[in-house]
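See structure below.
All protein chains of the complex are present and in place, except for one that has been dropped.
Letters A, B and C mark the chains as written, and numbering starts fresh at 1 in each.
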Amino acid sequence: MQRLENAVLSKAKELLESGKVSRVLGWTKGEFCYDVSPCVFNTVDELKNFVYNGFCGANLSKYLINESKKEGKIAVFLKPCDTYSYNQLVKEHRIKVENVYAVGVECQGKFDIEKFYAKGVGFVASVEEGLTEVKVNGETVLNRNDVKLERCLVCNKKHVAGEEIVELNEKLPSDSDRFEMVKKLEAMTADERFAFWKKELSKCIRCNACRNVCPACNCTKCVFDNPNSEVSAKANATSFEEQMFHIIRAFHVAGRCTDCGECSRVCPQNIPLHLLNRKFISDIDKLYGEYQAGEDTTSKGPLTSFTKEDAEPSDAVGGNK
Amino acid sequence: MKAILKDKLNLLYEEISKKCELYLPTKEKGALNFKKFDGENEVDIESLQTVKSAKDFFFPQTEDMVNFKTEGKNIEIIDAREKIETYVIFGVRACDYKSFEILDRVFLVEPVDTMYKNRRENAVIFTLACNNPHASCFCKNFGIDASSPKGDVECYDVDGYLFFNPLTEKGAQIVNGLTCLEEVKGEDKVDALKKDITKKIEKLPFSNLDLSKFKGENLMELFNRPEWEELSEACLGCGTCTFVCPTCQCFDIRDFKTNSGIKRFRCWDSCMYSDFTQMAAENPRKTQMQRYRQRFMHKLCYYPSNNDGIYSCVGCGRCVKKCPQSLNIVKVIKKIGGEKND
Amino acid sequence: MQEINKERKPLIVAFCCNWCSYAGADLAGSSRLSYPANVKIIRVPCSCRVNPLFILKAFQRGADGVILCGCHPGDCHYTTGNYYTRRRMSLLFSMLDYLGIERERTRVEWVSAAEGAKFSNVMNDFAKTINELGENKRLEDLRCKD
Partner (left out) sequence: MQKIGVFVCWCGSNISATVDVKKVAEVLKAEPGVVVSENYQYMCSENGQALIRNAIKEHGLTGVVVCSCSPRMHEATFRKTCESAGINPYMVEIANIREQCSWIHKDIEEATEKAIILGRTAIAKLKLNAPLTAGESAVTKRALVIGGGIAGIQSALDIAEAGFEVDIVEQSPTIGGNMAKLDKTFPTLDCAACILTPKMVDCAQNDKIDIMTFSEIESVKGFVGNFKVEIRRKARFVNEKTCTGCGVCMQKCPAKKGLNEFNMGLNNRPAIYIPFAQAIPNVAIIDPEQCLKIKNGKCGLCSMNCQVNAIDYTMKDEIVEREYGAIVVATGYKPISLENFNEYGYDTYKDVVTSLEFERIMNAAGPTNGQLVRPSDGKHPHVITFIQCVGSRDTSGCGKPYCSKICCMYTAKHAMLLREKYPDTEVHVFYIDVRTPGKNYDEFFRRAVEQYDVDYIKGMVGKVYKEGDKLMVQGSDLINDEQVIIPSDMVVLAAAIEPNPSVRKIATMLTASIDTNNFLTEAHAKLRPVESPTAGIFLSGVCQGPKDIPETVSQASACAAKVIGLLAKDTLKCNACVAHSDEMICTGCSVCENVCPYGAITYVDKEFRLGGGKTEVRRVAQVNPAVCQGCGACTVTCPSGAMDLKGFSTKQIMAEVDAVCKR
């Protein structure tokens, strides 16, 4: 994977040097191998801190809302899943495309640092990445799938945007069903589902990380911050507010959520927020035909279109009772 | 020393919870947080750290202050402050305990925050030494000794036992009243553990940060450092760092319309939010960089300037672990804290 | 009416579109077709004006059931409004169900201005269902019940 990083880095250099772009949006090194951060590089010199490894999970597309408004062209590196978010933002006129040079980058799934800890690795000093295996701290060999983020285990996304793609290996397909857990929940009784979500949502500290990281949650002012919305709040004072926040958060991105999984990645309490979004996706697929948000930049979303033969709400509610 | 076999800890929890409410680190749905003991808790005192800090006990995320009951055109005012009885918090780490000192300097100085005081005074705190500090820990920089966590009772997990070292009268009173404890000779073992912990801490990557620049006299220089731009560039403006932080103490006061009137409550706020401190309807800190700078300047410069040089960071490392984009205070310290960093 | 303080009756909030269902309710009234007094109607221009937030808010405030009535699909006064309603509510209700909240507590019914009898039947039937379910405990906000 070192080769891939070099390839991405030299692409960044080439774009800056040739003057094709004036800035590059990528990831910068942290204190360890795993605490990388999104970063805008303005010069070739700054690229010495450029990094592209298995911990570059952050979806960079949302940063383009502001970055593309600035003067000059910016290059951005997009993993397959990020390209969907990018398209969706373009569709919603949030990105000034003429200021962006999008480059797709190979991704074999990104890591969840907590999964290394769970595997008994107390401190992750280095990770050598292979396609199916990783070597931690030069000694422990782990199956790549065992340390991947949940979203990456079920990912079969392809690059759907970008002027070019930096890819050394073809992406390994996943045969996991991303709706497996949704189906499991649907098969539970309503009481079990209620108990499940009550426990999950009661962990929420309303830090808004899920919302602020979400490329679809790009409102200038969120309803939950707007005192005129009658639902604004800075904390969940009751379990109702936990439910309301998460229902509405998911509802507002329904039909626009590309299932990039950032919400679950950033949740400090590990709430499986993607299960809410995927429920909507799964319902939309079932009721209105398969729809992948961000696959293109022009189609009307499922909640802004209809057919005369659509299911009635009474028939649309699936799942076990 | 008073001690209990670790596999008998449930007896201890049950005995304490019979006397008063007991809160301890509990695993639920993959996250560790303090929870009230109800006999079913999946207690975990091995893991280093709860997601939310122990400050919640004295300064909960939301807290009712006053109720206004309306009927027609009449309004009745009802004090909504809770009556608090003695309760035990078990398994507080040294860093979190230190955070109480920092919060006390905010809430217990005049005018005293009665709600905070009420909760603070009635708590009996059992701290726990950190057998396995994490790479993200940097408490040492703030004069915290994770091998002597302080509190009302210090606890040590060694050799299959949990040893108790009461430090205050109310701590001793509880420990002495516990029938499930036995007298075990353990001073040597505890000392050995302490040394081991100290050694481990010394080796941690962030244990020797250079904080020398963070002085009141450098305030303007630090404030104007150009590095704030790049440090804050990726900040999402979420409140994760503030809400997991044991020393963040900002709150907002809000009204909730109930069916019979209004409930006035306070809830945590985050200086990272764009709608924080709406002075004259607007947040004076318009950019995320300004908000980001505010948070770290407050921890490392403003607070110590007003509080005898005490930093309002305890090095617990929660923000290091939880920031969605891996921005954190260590990166700030290293960038602008002093020459000896890197 | 605090002084009455009768046994707590389930509360139903009915959002009705101005052109069909509200008129249907008027017809039910002028035809003297009764339905329980605990059904409270809120007039909206079109069923598509009903934000999921309104429905959640009603539950928060102590409603035990929420019903949304609009023109029959194809008959919307604004041509297409109720088609959007149908999709939005299908997804919302499905999500509530997914969270373990009783699916019978929410309903969408199409009632035309001519269907006074249907309006009354729908409300009676819904009230019966909600009576059987009892108090809404899963989507409540205790602060509102003080």
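By our rule, contacts are C-beta pairs under 8 Å (C-beta built on N, C-alpha and C of every residue); 3 or more make two chains touch, one makes a residue touch a chain.
Keep in mind the model is a prediction, meaning the values are calculated, not measured.
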Checklist outcome for this item: Missing chain -> touching shown chains A, B, C
Checklist entry - Among the options C:84, C:110 or C:126, which residue touches the chain absent from this view? => result C:84
Item to check | Among A:114, A:230 or A:290, the residue in touch with the chain that has been omitted | outcome: A:230
Checklist outcome for this item: Missing-chain contacts on chain A, rising order, are 69, 91-94, 217-223, 226, 228-230, 252-253, 300-301, 303-305, 308
Next on the checklist: Residue by residue, what part of chain B touches the chain that was omitted?
Outcome noted: 70, 72-73, 257, 259, 282, 286-287
Checklist outcome for this item: Note that chain C touches the chain not displayed via residues 1, 4, 8, 11, 13, 18, 22-23, 25-26, 28-30, 32-35, 37, 40-46, 48-54, 57-58, 61-63, 77-81, 84, 88, 120, 144
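Heads up, the rule we're going with is that only the chains that are shown with their structure count from here on.
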Next on the checklist: Using C-alpha centres only, name the chain that sits farthest from chain C.
Outcome noted: B
Checklist entry - Pick the pair with more C-beta contacts: A-C or B-C? => result A-C
Item to check | Chain nearest the overall C-alpha centroid of the shown protein atoms | outcome: A
Checklist entry - Distance-wise, how many Å sit between the C-alpha centres of chain A and chain B, to the nearest whole number? => result 30
Item to check | Between chain A and chain C, centroid-to-centroid distance (C-alpha), Å | outcome: 36
Checklist entry - CA centre of chain B versus CA centre of chain C: separation in Å? => result 46
Next on the checklist: Give me the residue numbers in chain A that touch at least two other chains, ranges are fine.
Outcome noted: 237
Checklist entry - Where in chain C do residues touch two or more other chains at once? => result 143
Checklist entry - Of all residues in chain C, which touch chain A in the complex? => result 52-53, 56-57, 59-60, 73-74, 80, 83-84, 86-103, 106-108, 138-143
Item to check | Of all residues in chain B, those that touch chain A in their complex | outcome: 28-31, 33, 51-52, 61-62, 132, 134-135, 205-206, 230, 233-234, 236-240, 242-244, 252, 254, 256, 265, 267-270, 273-275, 320, 322, 324-328, 330-331, 334
Item to check | Partner chain C, residues of chain A touching it in the complex | outcome: 185-186, 190-198, 223, 229-231, 237-238, 240-241, 243-244, 247-248, 250-251, 254, 276, 279-280, 283-284, 287-288, 302-304, 306-308, 310-314, 316-319, 321
